[in-house]
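Starting off with a structure, shown below.
Of the protein chains in this complex, one is absent; all others appear in place.
Right, chain A next:
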Amino acid sequence: MANKLDSKIPSGPIESKWTKTKFNYKLVNPANKRKHTVIVVGTGLAGGAAAATLGELGYKVKAFCVHESPRRAHSVAAQGGINAAKNYQNDGDSTYRLFYDTVKGGDFRAREANVYRLAEVSANIIDQMVAQGVPFAREYGGTLANRSFGGAQVSRTFYARGQTGQQLLLGAYSEMMRQVDSKNVELYSRREMLDVVVIDGKARGIIVRNLLTGEIESHEADAVVIASGGYSNVFFLSTNAMNCAVTAAWKAHKRGAYFANPCYTQIHPTCIPVHGENQSKLTLMSESLRNDGRVWVPKAVGDKRHPSQIPENERDYYLERVYPSFGNLAPRDVASRQAKYRCDEGRGVNESGKAVYLDFADSIKRLGEDKISERYGNLFEMYEKITGQNPYKQPMMIYPAPHYTMGGLWVDYNLESTIPGLFVAGEANFSDHGANRLGASALMQGLADGYFVLPYTLGNYLGGTKLEKVTNTHDAFKSAADGVKNEISKLMNIKGNRTVDSFHKELGNIMWEYCGMGRNEAGLKKALQEIPKIKEEFWNNVRIPGDANYLNVELEKAGRVADFIELGELMCRDALERKESCGGHYREEYQVDGEAKRDDENFCHVAAWEYTGDNKPSVRHQEELTFENVHLATRSYK
């Protein structure tokens, strides 16, 4: 098959690409918008915002989520904030600087044109969310407050206590519910997308399972948007919510959408360390804590004294030491790797030795406990509930954990996948973050895609594409629905001996060990031998009690784990092929003194994988990346 990777990046100077493109896009007149149905899968920031704004424009929108309510999407859990180039602080911020920081932060593996557009619309996002009543933090005089975040030297992060994601999601959700009230958006909750229906080469609908009744439903549309989030639950233990899965994106991949940079996983430096075998997930402590917290480990190997017993000159504030200009605000990949090094050296704390201190003592002395509590109170409480320790009295313990996935379905500048009419937004696509995501930019991308990009690009597609009328009785729907039913009955009939979670944990261990924070060729090859064995065992020995015709949580989990196993294999293949270290993707063979060594000559590209059939190797395609504005340079935070 010919390479379908046409990124459709508009020509001309970067500053005017989006404006020019918007003007050139086809429009759909208001009376015709009513005649188009758009399906949105996922109702987090990207999907919720897309459903709200498309409904507002007059399209008929059907919004689907696995949750009981769109308000529960995992976007709700983002804590720290959202970036925008407002320069309210007069500290030198600009659209260009946000663009520059994001391209550099992504270690030159993002697409310049997309990133510039993201920076450009970032200011609109804040305006829009404030107008919708999001209670951002304010200064005494009533203006918006800002703080700084990892990877940036300006204060451009807007926040709502430690619950920015929650407030932004509730904003998008309430706008979407307004459209539900006006009957422009039809909400289908507790539905899981299990296939995309492609007719005449275009995405024309989806197959979903009603999670309450087990019924398989077919829904037709003129275009489909997937905004189903990220897949770091492939690691079993991650900061993702329990229902985060790759399933919707993976099914689209199997129908022809290329999967880009699957191995790009962000390892977040500030998570509460693992405590034991029964642990189900990891909890992130907001990166914003690094504004006031200082990271350290004891200087001496094996120093097991209580932190209060370790005098100042016997502590190693390693981030401040190694990266004097960014210090504790070094980007996530850098901070994570440093924590791992210190623990690998035997200087880790906690009983497991897999933790470092995040210490607020200096800030409490400087600002007072009240100020710290005003800034981070809820995070401190959360920490205390989980660990039973009071972080006002002794330093927090943190360790890196899988968090956000920068890989995802490949999309062009219009956010359209390699299946025409199938658009992908937010964390589910790959486009804007490169090999490492800077803090406070995920919320920005989700909302930018949903509110300010898709309304234009979808309109262009619908206005410029001839679409035959189809109904959900079309043969393609029938055969897709039959496929879904077959797979479910196959799973139900295995009746083996092992639980779904036991497979998920086994896969997760392999992924973390061999495709996690550090990877090497031998490990990845080993993983590629192990994963097919897990797959075979899974399909012969998984046990799913109950039946498929009503709520069956084990069945839901089984379908997701089956997809994670396949994705895991692709992640390892992708990591093996990428013979360089960039951003969060760290190949141990390619380094200089512990810093990632990028190879721009051979790997300045996006790897997009094409699915070619069950048990057949996927085909790797390349989209070359060009950097015309931010010149390729080695990242340095020293």
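The criterion applied here is as follows: a contact is a pair of C-beta atoms (placed from the backbone, for glycine too) under 8 Å apart; a residue touches a chain by one contact, two chains touch by 3 or more; residues count from 1.
Definition applied: contacts and distances are computed from a predicted model.
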Protein name, per the UniProt record, of whichever chain is missing from view ("Lrp/AsnC family transcriptional regulator", "PTS fructose transporter subunit IIB", "Fumarate reductase" or "histidine kinase"): "Fumarate reductase"
Of A:40, A:61, A:85 or A:180, the residue in touch with the unshown chain: A:180
Options A:69, A:308, A:602 or A:636, residue touching the unrepresented chain: A:69
Contact with the hidden chain (one of A:27, A:301, A:386 or A:522): A:386
Sole residue of A:94, A:499 or A:591 that reaches the chain not shown, by the stated touch rule: A:499
Touch with the omitted chain, as defined above, among A:27, A:301 or A:553: A:553
Touch list for chain A against the chain that is not drawn: 49, 52-53, 56, 67-74, 76-77, 86, 88, 124, 126-133, 135-144, 160-161, 163, 166-167, 170, 173-175, 177-178, 180-181, 187, 189, 212, 241-243, 272-273, 275-281, 283-284, 350-351, 381-382, 385-389, 397, 451-452, 455, 497, 499-502, 543, 545-546, 550-551, 553-554
